[in-house]
Every structure is written in structure tokens, then in C-alpha cells.
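Quick one: structure below, then a few questions.
One protein chain is absent from this view; the other protein chains keep their places.
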Amino acid sequence: MNLKPNTNLSSLYRTMRRIRTFEERVGELFIRGQSAGSMLHLSIGEESSAAGVCAVMKPQDTFTTHHRGHGIFLARGADPKRMMAEIGGKETGYCHGKGGSMHIADMALGHLGANAIVGGGIPAVVGAGLSSKRLKQDSVSVAFFGDGAMQQGILYESMNMAALWDLPVLFVCINNQYGMGTRIDQATRNTAFDQRAKAFGLNGTVVNGLDVEEVQAAARWLMDEARNGKPGFLSVEVYRFFGHARMDKSPYRDEAEELEGRKKDPVLFARNKLIETGLETEPALDETDRTIAAEMDATIDFTVESKAPQLNTMFRDVYAVGEPEPEPVRTRIDRVLAREDV
Amino acid sequence: MNLKPNTNLSSLYRTMRRIRTFEERVGELFIRGQSAGSMLHLSIGEESSAAGVCAVMKPQDTFTTHHRGHGIFLARGADPKRMMAEIGGKETGYCHGKGGSMHIADMALGHLGANAIVGGGIPAVVGAGLSSKRLKQDSVSVAFFGDGAMQQGILYESMNMAALWDLPVLFVCINNQYGMGTRIDQATRNTAFDQRAKAFGLNGTVVNGLDVEEVQAAARWLMDEARNGKPGFLSVEVYRFFGHARMDKSPYRDEAEELEGRKKDPVLFARNKLIETGLETEPALDETDRTIAAEMDATIDFTVESKAPQLNTMFRDVYAVGEPEPEPVRTRIDRVLAREDV
Amino acid sequence: MAAMTYRDALRQALDDAMKEDQSIVVMGEEVGRYGGAYGVTKDLIKTHGPERLIDTPISEPAIIGAAVGAAMTGLRPIAELMYIDFLGMTMDQLANQAAKIRYMFGGQIGVPMVLRTQGGTGRSAGAQHSQSLEGWVMHTPGLRLAMPATVQDAYHLLRQSLTKPDPVVFIEHKALYTRKEEVDLTSEPLPWGKAAVRREGGDLVIVTYSRQVIYALEAAQKLAAKGIEATVIDLRTLNPLDFDTVRQHVERVGKAMVVSEGVMTSGVAAELAARISEECFDFLEQPVVRVAGEDIPISVSQELESGSVPSTSLIAEVAEKMLS
Partner (left out) sequence: MAAMTYRDALRQALDDAMKEDQSIVVMGEEVGRYGGAYGVTKDLIKTHGPERLIDTPISEPAIIGAAVGAAMTGLRPIAELMYIDFLGMTMDQLANQAAKIRYMFGGQIGVPMVLRTQGGTGRSAGAQHSQSLEGWVMHTPGLRLAMPATVQDAYHLLRQSLTKPDPVVFIEHKALYTRKEEVDLTSEPLPWGKAAVRREGGDLVIVTYSRQVIYALEAAQKLAAKGIEATVIDLRTLNPLDFDTVRQHVERVGKAMVVSEGVMTSGVAAELAARISEECFDFLEQPVVRVAGEDIPISVSQELESGSVPSTSLIAEVAEKMLS
């Protein structure tokens, strides 16, 4: 395993900054009452996992994410406007307002979908790996999920299949130390998660998420191996800076812990490293940040200006176009009550 | 871990012989057309796991089994007549003909039930462990299952909970090398199953099932630990002598393999050991075997002579006695059609 | 009498029951320290301790399975599923184990557990967090099913569920938690399994449960202003089902509407409509009308979400059509 970084930290920084700023805007959208509901899970503090792994993915690669997936999709190249509009439940969103924050997907970028079921999106990558192998797509399929999903049985079924069938699959646990209010050591006895992967015959490693370059290096190794048929598992250790969702003020952990945890800031770390190593100057980075801020500001305006979907669109997309459609309740009732005409 | 045997091999032999003879009679019951269906899974070749583990269980201990559970229940002290009658679907059976071979249970002996769902009975022992701990029952709850269940996610969820909560629970995998026609190396990449248990924070070990005394010694260690709140996992390596169920002639494995596999005979091994060590003589063991044969012959007669359950008993036991009962379809229809009387 | 929320009534029921019956434990995700995703178990851990408010890992199948084992060995577990939408992971443990154990084992033992969960729309929570899956449960013999609409019932039905010898699925409605009503928790509760006639009127019988009871009552009030008087029956439990009460009123009135938030096809609305149609055939002046969830998934968009399930206005609109 070669951990020597071999990438452009500037670009990783930019990706991470875009994620952070986007997530801050999601918070704003909520405060302005423009989001669809309050089930908004911000990935602030976890940017290195998204940036580091996505940086080594190829265009043909596919992935699924958990409910805290904004950052991953952005790192993969998503349009933040269409993302924000989806979070607002608007017709201009990626899923025309049907999916929302927890169900964003985009086939063009290989995003097979975010999921509101903890662990729910994991087995799909086994299937994508099967397709890749059989149809010679040369793609790796990556499942992103949280530490909470480490206790979902379907993860182990999926790992086992991937190893058994030598599939190009990578399992990425973003270990932000918490599943809602439950600290990871309150959910399991042994947090050395790589042991589990190895016990099922996969490559596995744990990496500190403070340094995005380390994440990227580990991901590169695992991804290369996966592309050659040896599936892998990566756990990225980060800290969830804020509450679980927008309503959660994290009363279950104390301020001292939070302050300590937020010191593990991958964005700041990369910024300092860029400056210290002379790769970037502070003013240049400030300018980068301002440009990103402006770009992300625009996502809010776009969302606010977008329309809610038309009511009758709700009957669309249950089945493919041209297939028998669901009958609206009102139509049924009207027919039943109009019987005197028969 | 102390593997020095510390028990009565004669009694272990007797238990194993009773299991083998019982299972042979189950085969006969089927051939005579007296069993309820053909889903009869014989544990011939696996007697050491049942005998070895049950020998170290205490009266207050509880357990669940998989679909191949006759031997375990016998080793625990079941009445073979009532077992056979249940396998025949008769009213004199343990479950009055409602359960059958795959759903035998007996609260008096702590048998929380056999299961026809691979892995289905596993999490119940976590709950029984909770009861034991909270109600100070000083009992260990043991889940018995096959190697096939090693790929069911619920096993890992259960292991994780048991370890997290320091429960008196033991997971016992009877690794007979096959899940139906699938050899274990066709179901998983890494068959060193103890690694999985350890990765979740349990004690774990693999033992050769040829020698029941080794099984017992390993089980004793794990059981003692479990009773003190450190749950364990034991994999007993045996060979499934015959087909998966009564209709299966095992075309997926060749005779040479079967002959080789059947050499791993725990009953024969114990018999030879008893004679070699001078603990028993051959004539004495022959006498033991004959007594057992007679006892088991009687189970068939008992079953044949027993009655099928009365048809109206089918509405019983859906809910507790005295609770609102299901309405029979005929009663409903009669009422609906008798409307002219209203 | 005191004003209380649905959430607090549930909490009170848990608190009171746990004081009386030491064998009750609550197990589920975030039920302890966090106090429940919707706050129902808030602070109960302070009174009853972490041994009785058991925070579990995110392992739904094993949560239900462990509750089954606990119920068979002396505890009376309340297993909490944070959203009924997670039922799909647990239907094996619920339907193949909990529901069938007494039967398969010939009556030797029961599974006195309560599965507490919440369902329904109202929070823009999307397709996987807004469903009404009581239809799957009602279609499973061996499971009792309670769905309180009122604050009083939230308390009493939960207390009663905790005395039952068989598994009870207890489904709260996420949009009702903050609903406040005057209640007297010391009053004699309606018997378990008995429907409540929430309102009587001679023009139409509306049969429903859970949040739709509230909508039906609101609709009935609107209708009354137009001279239409509806009877509103709150079923309270779907298993057992108090069909006698339904029959009595439908036979009297001759017109019936059933309302369910679950999707229309092959669910609770179908059962209720089928049952009324067959048992009250000679008394029906027109077809039983099913007002139910559209046969589609729930969208996150608030407009599409609320547009896809019954509402006060839809109930009133249909009732008017029925009587025009």
C-alpha cells in the first residue's frame, strides 16, 4: 500500500470548500423555510472522504450514497443548482422534487442514488459490480455509508458476495463517530472495522480523514485493486461537526467534545498545508473561497425562483412511460359514483 | 483455553448413538409415507456438535435451532416419541402437528424453537440473553445454525448486540460443509469463521467435530465465558453424510468425496475411543445400541398409531386462549349469504 | 381533565406502565439518551435507567428478533421501529417469527411484545419515511394492530397493548405528535378492540382510523354546515376489528365511506370496503367509497405529498358527491 500522495491538493481543497459552502447554504435554505422538510443531513467535517475517494473514480464508475450524501455527489461533479432545487422539492431539481435531499440520483454521473434507509443502497453496488464484470464496463462501483450502517447485516451479505465473486466494488464507511445521538462505541464493541472486511476476504483499511491526501492515497490503492477484482473496504475517520439533521442540537454530547472534534477540520487542514507548502497563497485561496461562495449563493436564488412540481406529475414515473398507469383516486370515485349513467 | 476432556465419554456416545438411530428412523417414517412432507433434514454425521454443546448446558439454559435440529433437541433430553409424532404431523407431537420437523419447540427444556428460515432463530437468543441478564436467570442462550447462515446478515447484527451488551449468549455454527448443494467455499471467500466473531468482539473458535470431547471442551470454555457476560462463537467442523433433505441424492458431489467425508464419523470415533481406552467393551456397546434401537423403533409405532389433529384445532393458538379468535371462512360466508334472514 | 399532546400521552403511558410492570423494557434506536426521534421516550431513561431504555445499534431485523426472544423468556419488550418504513427489513422476524410462534409451537408459548412505530405523511420525509404500511400487518394472522387517533387513545391503547398476550403492532402517526387535547387519563378506557363512534349523523358513515379520524371529523364539521350529517367511526384497533359497530351504523345509514392513508389497492381500505359491501349488502344505497392513498410512492415535495393522501377537503368533497 503506497500512501504517498500523488495529486493536486489545490483541486481537492476546492472540492472540499465547495462542499462546505454548499452545505452551509442548505442550512440557510432550511432557515428560510424553502427546503422540503427538515431531514437535511450536512456533511460538514466529512469533506475529505467525498473529495478523496471521488478524486480517484473514473467517469464510468458508479456509486450509491447514504442520506448524508450531498458532499459525495458534489465531489463527483454535480450541478449544485439542481441539487439545491431538489433539496427544496422543486421541479428543476435532479428528481423533479420527488426525491429530495435523501433521494438524489443522476445516471449521467453514475450516481445510482442516495438512500434514506441506513444500509439500503449498499447491495446495489454488488449488482453494479456484476454488470461491470459481465458487460466489461471497466467500472468500479462504490457504496458510501455511515458508521451506523456498520451494524446493518446487509453490509456483510454484500461484502461476502463481492469477495466471493471478485467484483470491482469498494465499500466506503464515513465514520463520523455518530449515528444520530449514538456514539460509535455505544453501537459496537469493536470499532476496528477493517477486521470485519478482512474476515470476509476483502482488502480493508482505516484512514484518518483529517488529511484528504491520505484518504485519496488509500482510496487509490483500494480502487486499483477493486478494478482488478479484489473488492475493498475503506473507513474514513472524521467528526460530524453539527447535529444529525437540522433540528438536532446534539444535547447528547458536550461542547468540549464538539470543540475538540471540530479541530479535525479537513478543509482548514488542506488550506494550511497549501499555504505552508507554498502551493497556494492566502489571498489566492480567499479568492477561490469567494468565487465558490458566489456560486453557492446562486443555488438558493435558483431554488427560490423554481416552481413546485405540478400536482398531476405525481402520477408520472411510477412505471415507465407507455406502461399502464395508476388510476387516481378521484377518477375511481367519480366512476363509481357516476353509476346512474350506466 | 483448556481442551482437556473432563466428562463421561460413555454418556456422550449414548447421546450420539440415540441421535443417529433416531434420524435413521425419521428416514424410515418418510419411506413409510408417515411423515408430514419431505422436508426432513437429518443430522447424521453432526452428532458431536449436538452432544458436545448440550452436555455443558445447564437446566436453565435456552436455545434455538435451525431446520436440522432433531439431534440438538434429543441431546437436550427430548422425548423421541413426541418428536417423531410431531415429524409425522400428529396430535401427540410436541406441537400437536402444527409445527413439524422444522418447528419443534419445548419450553420445559428451554427449546425456544426450531426454524425453517435460515438464520431466523438467531436473534431470539439475544433477547433471551437480555432476559437472563435483567431477570438474573443465570442462563446462557445458545443459537445453533448451519454454515449457510454464516452469510445471513442477521447473524452479525445479533453477534454485535450480544457483544455490545455483554450478554450470556453462544452462537454455534454446525459447519457440515454444505448449504443444500453449495459447498461452503462456493458461498464465501474466507471460511475462517472465528475471525468474523472476533471482529465483532466475541470469543471465537473452530473445532474439529470428529471428537465429541474436543467439541465439549471448547463449548465448556465458551459457555463459561458467556455465562460471565462474554458471548462466544463456536464453529464445529463436520460433514453432512446424506442429502440436504429426504429427496436430495446429492448429485452435486461425487462418491469419493462422500466416502471420504463419512470417514469423519463422530459416533464411530467415540465408540473406538471407548473401546481403545478400555472405558467400555464392544459387547456392552452393542447392548447399548440395541436398547437404543428398540427405544427408537417404538417412536415409529407411536407415530403411526397417533391421530392426525382434528380439523377444528386449526383455529386454535393463533392467539392466546380467551382472546378474540379468527373467524372461519365458512362462518363468514354463511352469514353473508344468509342475509335474507336479516 | 388536562390538555396534553399525543406525544406526552404516549410517554405517560410508557412511564406508568413501566412503573407498574418491571418486566417492560423499551429497545430501539435512540430511545434512551436521545429520547426517541420524535421525543416519545424523552427522559424516560432518567427514571427507568439504561437497562430498561435500551439504545440499540441500527439493526432493525435483530431488534425485532431480540424482542421476540426476550418476550419468550420473561420480559415484555417494546421494540421501537423509528419509522414504519423500516418494516420491510423486519417482516421476517415479525411475520414469520413473532406472529407464528404461538401457533407453530402448538400453543406452548406466546410472544407478548409491542412493536411501537410511527407512520404516515406530513413531514416532507420522502418515499422511504412517509408510508402507511398497516396493510401488510393487517394481512398477517397472529399480529394485533392498534392505531390511535386521539390523545386519550394514545394513552389507553398503549397501556392495553402492554397487557396483551400476543404481539401488538402499535402505529402512531407522525403528524399527530404535537396535537393537543383535553384528556382524563384516569377515566375508564374503552375496551380493547372496540371502535369509537366519534360523531353521529344520519346521512353517511365514515369508517377510518389514525390521523384520518381527525380529518374525517373536520370534514364532517364542514359538511354539517351544508346540512350533511356524517357518522365518524374510529376503529382504534384493526386487529381485532370491531365490525359490529360498523355494521350497526352502516345498516342504519345506508351509505358508507372508508378512509385510509395507506395506498388504495389491496390494503386496509380494500378490506373495510369489502367487509361492509358483503356484510351490509342489503342496506347499502350506493357503493362503499374508498378514499385512500394514491397507488404511488410519496414525494418529498410538500405539494405532491399532501396531494397524494386523503385530506379534510378530499373527504368533504367526496362526501358531497356521495350525497348529491
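Quick notes
Should a chain be cited, it is by its letter among A, B and C, assigned in written order, with residues numbered from 1 in that chain.
Just so it is clear, contacts are C-beta pairs under 8 Å (C-beta built on N, C-alpha and C of every residue); 3 or more make two chains touch, one makes a residue touch a chain.
None of these values were measured; they are calculated from a predicted model.
One chain is not depicted; across the entire complex it touches A, B, C. Among B:Gly99, B:Pro123, B:Pro168 or B:Gly201, only B:Gly99 touches the chain left out of the display. For the chain left out of this panel, the touching residue among A:Leu164, A:Ala199, A:Ala219 or A:Val329 is A:Leu164. Across the entire complex, the residue among C:Lys42, C:His139 or C:Lys194 in touch with the chain not shown is C:His139.
Of the candidate positions A:Ser141, A:Asn176, A:Ser235 or A:Ser250, contact with the hidden chain is made by A:Ser141. Of the residues in chain A, those that touch the hidden partner chain are 62, 64, 93-99, 103, 105-107, 112-113, 115, 117, 120-132, 134-135, 137, 141, 153-154, 157-158, 160-161, 164-165, 316-321, 323-324, 326, 335-336, 339, 342.
Not every partner is drawn; the one left out touches chain C at residues 61, 85-96, 99-100, 103-104, 126-128, 135-136, 138-142, 239, 262-263, 265-271, 273-275, 277-279, 281, 284, 286-290, 294-297, 299.
Where chain B meets the chain that is not shown, the touching residues are 36-39, 89-90, 97-103, 115-120, 148-149, 151-153, 179-182, 186-188, 252, 308-309, 311, 313-315, 318, 326-330, 332-334, 336-337, 339.
Here is the rule we use: only the chains that are shown with their structure count from here on.
Chain centres here are means of the Cα atoms, and by that rule the chain farthest away from chain A is B. Centre-to-centre separation of chain A and chain C, using mean CA positions: 34 Å. Spacing of chain A relative to chain B, judged by their CA centroids, is 44 angstrom. Rounded to whole angstrom, the centroid-to-centroid distance between chain B and chain C, based on C-alpha atoms, equals 38 Å. Counting partners per residue, chain C has 57, 59, 61-62 as the residues that reach two or more other chains. Contact with two or more other chains is made by residues 151-153, 186-188 of chain A.
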